[in-house]
Structure formats: structure tokens, C-alpha cells
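Apart from one protein chain that is not included, each protein chain of the complex appears where it belongs.
Per-chain numbering from 1; labels A, B and C assigned in written order.
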């Protein structure tokens, strides 16, 4: 039983390998009547596109998206929306040396064990290229959420040990807009510069570094999330952990919250003119797996990219020791391009839960 | 669309409220021919049972499990296994004061918003009592995994700011056996004593504290996990995040790995007499979402229990300010009883992925 | 991957064997706020109960249903509803002779091949006893549909070669009420008497006979059904074919429609004061897999019950020729007790599609 679908009501299925003809995605369950802005979808893809700045891979792909079905005269029709992104810069010969040698901390070995066959021209299905399909689908989920007034904003909060300070919630939306002013997509301009310099240094070393992304969901209505297994944060966690290179997820108070006392951690309810709110938000906008109307907050940890420009010892398909030489064009740090992927996956979860919630009350 | 099922091949559906007649679980997909040891299932439940030590809630429930179907002459038959755990100590009147007042950082408010109706006699469906059903189902998953030689071992690695030091992998299995020698279930006896004393102090304060649990899966074969969405660690993450009070999940190098360089983080492959292994294990036994045959490692962060013995400001169902008085019988720290829940959910994920993997190759 | 769940939004999972402790069902997805009338559920079960008349099996089971969860103060809470029906009249010793001998046209042989183990005390999971769980769940689906004004009415239209004449649609609801006036549940009293006499004759012969049931859904709103695979009639067909002994399903014009010309078969649209209707209804209320607001009509064919009171040649578990003697207490004809099962499965499909339809349009 394969696992290339995500979501139950707003369901996507992605397909395609890094060095095949195309990648793409089918969305089954997008409500009829939604205005589909192709330029918006392309704009989202452009944020993930390789070659966009000096701190990303220099591989060239225009990542031009085509809509094959599900849209009529600019609106969704309720039928499956299929989005196709042709692969342009395949350069298969770059990868012929990888056929029988397992790249450390890549998925070459595990795919070979699992399937007994592997498209060795690149990462194949395990390549982060697959996430372009998610970004395209996530763009449509964002359009659906915008229609309900819900906004999703992520930015880079750490590159290696360089951390962005906590941003105040009040002006966060404004600050997050600033993230697009710098190539690392950190909303704090001063820290952003340090991050960029550090990634540049790492790149010149032929090395890579990990990082963190935090995400904020504004204006999510209370009531989304389906206990006891499809809790809103459980679905968000799975969505984030399914992104390449992600090693950790926390929401609300997260790991730090595990050190706190209940008397400090409890979010006291207060009556306001805008209805019931909480004084603090250690719950991260989710209680019992259901959104409570406060901002939803979560963070995602990315390991360093596995492809480095150094020679490394490894093992080949015959089980013998081998050496792998560093070559190719890869990202020194994945987080600047991953911001839009985090947002896309969050949008897919929220769109799914929004639609699922429509059937839980008799009304 | 509700969310009370988990798994696709080894699928469970739980039911029941904290103050109803019973809770329980249906397992659909347990292979036929498995020896079902009822004593083992009951033993697992006993580890989660309330009232087991001075640092857990003093509420009394024997949590005696009954098997209603799916077993014949001690073996699974391939038909749905139903497990029932009657609720004994309901004491509904203890909770009548909660009818219209929302307990801070509980799910009272969100359930009311979502469903418009709520069993106010207790946490209802949002109560951690529901996890007893998971432990019962997880016990059967463990029996299936044992049949394949796979073992799952969790223990408490933090209570508040008291952390257990890193344990060496070599003797970890032995150390983990030690966890059952102390009531906090930490494999380091010295740290365990500190934790117990601290929880006792917290309890006397009428307060609560969070903590962490780490888990190790030994002898998992390479090949489990279904890219690109049902990656092994993504399913583990969702499983853990669906447990009450969990606020974070990381695997392998986790959040710390996001600070590392690729040259230090990559797990170099080595040829050994036991086949292909990795020199380090920052990947936590999972690469590209698929197990690689090394130990699987992950950690889970629990927030402090929301019920405290202090008076707290809050809001009632009419949206007015109110006060809630601390009373009842609750856990000062959830992690000692949650160790077996973490193991149960891990077992459910691995059993599911084990069965799913049977159909991915031609022969 | 087992198959004991049905439905996606209104999802049921049944469990239990004919000679185990109990059978039951979990409903996940019943909307919160629905009035649950336990007497109504029991009344539906009473229509399926064995021993209800001289033309059914004389086996005694009160089929008393208990609700374990999901209901609070008479209303559904949106959490899983669990319904339990204890097995009373197990009489396992009656069946010991069946342990190693395969009953012709039963599922003994196929269960043994598939699972390698079988509860030989009776039909186990393949027994029609399992349908009691469906009737209980279907009763709750009926309550949901009644809340939306939708009514489901089935009756017996054939026993062997005795057919009820076509009933006129105008007074069908009234006629269908008559079905409960006779023990065979045929809305035509004269034909009902012939059917009863014939079944009695068959029973005295120690033989069995097949039959047909037709079903009518009144007041179904237009728009239910999810192309292209979960078409309303495709889901109805699967639901009916999953009932024990069903060998055929047709809707609207059915098999007879395959002999017609398009010019005669097309249902011309007409403008009426009640909106758009069709002049004829060969479409059976469903076009393109979606309800069109007309009456939904379908028919179901049941084979004769396999258990007969004659001696039969067969094969044992060792693959050797054997003889099986006719004994036990069984139905000479299944259709009188199956009317409520057909209605229950139809109700489950319609409730599921009703809830699924809530998310297909933008507002």
C-alpha cells in the first residue's frame, strides 16, 4: 500500500521523479466555484524554484505549471484539478556515477532495499523536487483559505546556530512581509544578513547546514481538527515531517513547554469584546486537537542537506566499501526555499480540516 | 468526517468517553494465526493504570480488558478484534461543577464550539482515559512485532528540567529493563530518584509539570515506510502528536540536528559482516522515510497536565468571566504512565507499515 | 487489508462472530446533536430478529442492543457511537460436526483457504448474524435521514417464481406500510399469502428458496453521489452486494432497460410548480451517479439459503470426500428478514453521501 496521497476531504496525490518527464499533482475535493488564479500558483512555485539566489542551488528549472483539468472559465468545477510541471533540466549524465553507490544520508539505499529497483539518475521520487507539486496544490488550498479569511505565514527562524529573536505577535504579520525582502526569508533583517553570510561561507566550504522555520496561522476559526487521531496539530505534524529533511516538529510551547509547570503553562480564558480568548497562547491555538480561535503557531527543524562537495566513504550495491565524490549542484541550506513548502503543507492540512468540519454538526 | 481510526493495514478505531459505560477499540487487519496472550495485554494496561504509585492520580480503575471477538482458541482469526474496558470509577458528581465552566488548557471550550454538545461529566472523549484503548490495541501490535523479532522500548528522559543523561546504545536494552524498577520509568536510577522527588514536590504544591519520553525500536528490518506522505517518521510523528498533552516530536538528530553541518551529520555507510550499516545514526534509523535497519530513535515532549489544584480565572459557556476551583484526582506529571502509550502508538505504526510493505514488490 | 468498514463520512465498522460473546458496530461520523431513539433502534432489530414467525428460523435471540458511547442525554455528541448486541443462543455443540467438513455454498472453505483458521462453531464472521450490527447502525442513519425528510421503504417482490405485480408509485408509501401486516413483508396482501404458503411448503421439504426485495427512497434531495467512482448507485450496489446471499443488483430500469431503445428510455425533463422533474423515471432517481430529486428505486436478488435439511456430498479439510447431514435451525427463505437489512444499508449509503455532499460547493 503506497502513500502518495494526503488529506481526506481536500485530497492530493503527487507523482513524478526528479529526472522523469514531469512531476505533478491531482487535487480531489476542491470545492466548486473557487476562483483559481494561475499567476498566484506560479508565484508560489517561484519562491521554491532553484536558482533564485546565490544561496540556493544553481540548477535551472522554470517550474512552469500547467492546469490540465478541473478549472472552467477561471473557476474550480468540483472535479479533479490536475497540475503538471515539466522537468526541463534533467542532465541525467551528471548522475550516472551514482548508479551503484549509496550516497550517505540519502534514500538510495532504503529505496533499493524496499523496491528492488531505483531511478538512479537522481533522487527519483525521494528528491525534494517532488515538493514543487505540493507547493502548487498548496497554492490552491491557500486560495480556498483566503476565501475564508485565513492566512498562513512562515519564515526562517534559525540557520545553524544563528537564531532569530522572538518576534512580538502584534506586528508579526508586518514583519513576516519583510521576509520576502531578503533571500534567506527571515523576518528580522539584521539576523537575515548574518544567516546569508553564514550560508555563503558554508557553500564555499562545500558543506551544508540545517535550520528552522516557524509558521503562524492567523484568523483560523475555532473548531477545526478531528479527535482523537486526526487532531489538528497531529495532521500538521505529519504534514511537516513528510517534507524532505525535516527531523522535528513542535507546536505552541513545544519542547520548551515540557520544562514548565501547569500553573505557568495554562492559558487562562478571558471574555473579550471579540468573544472568548486566552490570555497566553502556550496551546499554540489548538486545544484537544481542535483550533480555539487563537493564532496557530508551530516550528519545524530541518537537518543539513545530505549532498556535500566532499569525498565520502560509503558502500555500493554489492555491499562493498566505496568512495563517493562530491559533485553536482545543490543547496547549502534548505530553509530559504522550504518556507513556501511549509506554508503549502499547512494550507493543505487546514483546507482539509475546514472541509471535514462541515459535516460534524447537525445544524 | 470524524477521525477516530488510525492505520491503513493494521487499522484501529477507538470509542468511549471517560464517564460513559466503557471504552474500547476495534482492530481491523490483524493477521490470522497470531497467538494472543491476554495476560500480556492486561500487563500493558496495568502500566498505564491510574493509582499505580504515589506519583500518579489516585483515581481507581482496574482497567480490566475483555476480548469480544476476533480470537478463537487463543489465536487471531483475521476478523475484527474487539477489546472492551468497562469504566468503573465514574463518580459523575465530582464533575457537575464543570458543566458550564471551561477548564483552562483543556478541550472543554473547543469541543463545545465544534460539536455544540459535550459530555461535561469529565473530559469525555478528550480525556486521556481514551489512551487505555490504544494501549490494549498496541499490545496486540507488539505481539505481531515480536513475532517478527522487533522490540520497542521507551523511557522517561525528562521531568521538568531534570534530564536523564544520554545512555549509550550498547547497553540500552538492559538499561531500559531497569525503567520498570522505578515508578517514574526512567532507565537511570539516580536521575529517576530526583524525578520522583520532584514530582512529589509538585504534587504537594497542587501543581503539575511536563516531561519527555524517548523511544528506541530495535531490530526493525530495512524497508518499512511509504513515501512520500506516509514516511515512517511522519506516521510516528502523527501517532505521538495524537497522544494527549504531546507538544513536540523529533527523530534521529531532531532539533539539535538543525544546528549541525552536513559533513558532521551524514551517516557514512559501512560494510559489515551483518550487511550494510551506518557509522553514526543521526538519521535515527530512517532515510527518505524508510527504515534502514539501524535503531529507530525518537523523542516526545509532553506539556504539564492542565488540571491543577489552584483556583483559576476562566470563562463560562455564556461567555462571562468565571472562576474554577481546583479539585479532583489527577496526575502531577503524565510521563510515567505515558511510557507504555508511546510504545503502543509506535507499535501500531510499525505493525501497519510492516503489513503495508508486503505488497510493494512484485514477488 | 481487511474490509470491515463501510462509508467515508458516516463510517461504520462491524465486529463479532455468530458464536462469540457479542457482535456490534462503531459509527464514526454521526453528526452531533441528533436525537437518538433507542426504542426505534430496537424496533428495527426486532424486524431482523430470528424466531419472529413460522417462516423464519426458530433460533431464539432477543438481539437486545446496548449503547456504550457517543450519546449524552439522548443526543449524539459527535464522538464514536458504539452499539453492542450480546449473543445469547450460542449452542456451540450443535456445530461441532462442522469442524472439518465444508458446507456446500457456505464460506467455510474460502475462509479456511484465506485465513488458515476458522471459528467452526458456526458461520463465524460469515454468518448473516453480522447483519444485526448493520441494522442497528442503519437505524441511526435512518434517524439522520428522517431529520432531513428522507424516507426509505423496501418490501419483498419475489419469493422463488412468485412475483408481486408492479405497484403504482402514487400510493406506494401506503402500500409499503402494509408490508408489516404480513410475515413475508410483501406490500401486496394476496401475493403475500401465496409467498407465505410457498415458504411453508419449502420449509417442510427441508429445502430453501431465493427471492427479491425492491427498495424506494422518497424525498431524496438532488445532488447526492460522488462521481466518478462513488456514484450513488455504485455505492448502493456495493452496499447491497455486501449483504449475505445477494447475487444481483439493479436500479431504475435495470436489466430490462438494457433491452430498450433510447427514445423510449430517456426521461424527459418537465418544468413543474415543484421545480424540474422527469416525466418517466427509468433513471431510478439517479443521473450521472447523482440523485436528481425523483424517487430512487432499486432491486436486490437473493440466492436460496445454503443450509438445507438434506444430506449432501462434500469435501473435508483434508481434501477427502465426505457427507454432511442436514440439521440445525435455519431460514427457508431469507427475504422476509432481509427487508430491514436492505433498508439499513441504503440508509447508511444515503447518510454517508448526504454528509459528503456538504463540502463540494464553496458556500
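One rule holds in what follows: a contact is a pair of C-beta atoms (placed from the backbone, for glycine too) under 8 Å apart; a residue touches a chain by one contact, two chains touch by 3 or more.
The model shown is predicted, which means the values in this text are computed figures rather than measured ones.
Q: Among C:110, C:173, C:193 or C:219, single out the residue that touches the unshown chain.
A: Once the missing chain is taken into account, the touching residue is C:110.
Q: Of the residues listed, A:80, A:151, A:221 or A:326, which one is in contact with the missing chain?
A: Per the contact definition at the top, the residue touching the missing chain is A:80.
Q: List every residue of subunit C that touches the chain not included in the displayed model.
A: Touching the missing chain: residues 1-6, 8-9, 14, 102, 104-107, 109-111, 113-116, 125-126, 130, 158, 160-161, 202, 207-212, 222-223, 225-231, 233-235, 237-238, 240-242, 247-255, 257-263, 265-271, 275-276, 278, 282-284, 287-293, 301-308, 310, 312-315, 319-321, 356-357, 359-361.
Q: List the residues of subunit A that touch the chain left out of this view.
A: 1-5, 8-9, 11, 13-17, 20-24, 26, 28-29, 32-33, 66-70, 72, 75-82, 84, 114-119, 124-125, 355
Q: For subunit B, which residues touch the unseen chain?
A: Residues 1, 8-9, 29, 31-34, 76, 78-79, 144, 147, 227, 355-356, 358-363 of subunit B touch the chain absent from view.
We adopt the following convention: only the chains that are shown with their structure count from here on.
Q: How would the subunit A/subunit B interface be labelled, same or different, where same requires over half of its residue numbers to be shared?
A: same
Q: What is the distance, in whole Å, between the centres of subunit A and subunit C, each centre taken as the mean of its C-alpha atoms?
A: 46
Q: Using mean CA coordinates as chain centres, what's the subunit A-subunit B distance in Å?
A: Whole-Å distance between the two chain centres: 26.
Q: Do you know which subunit A residues sit against two or more other chains?
A: Only 1, 8-9, 227, 356, 359-361 qualify.
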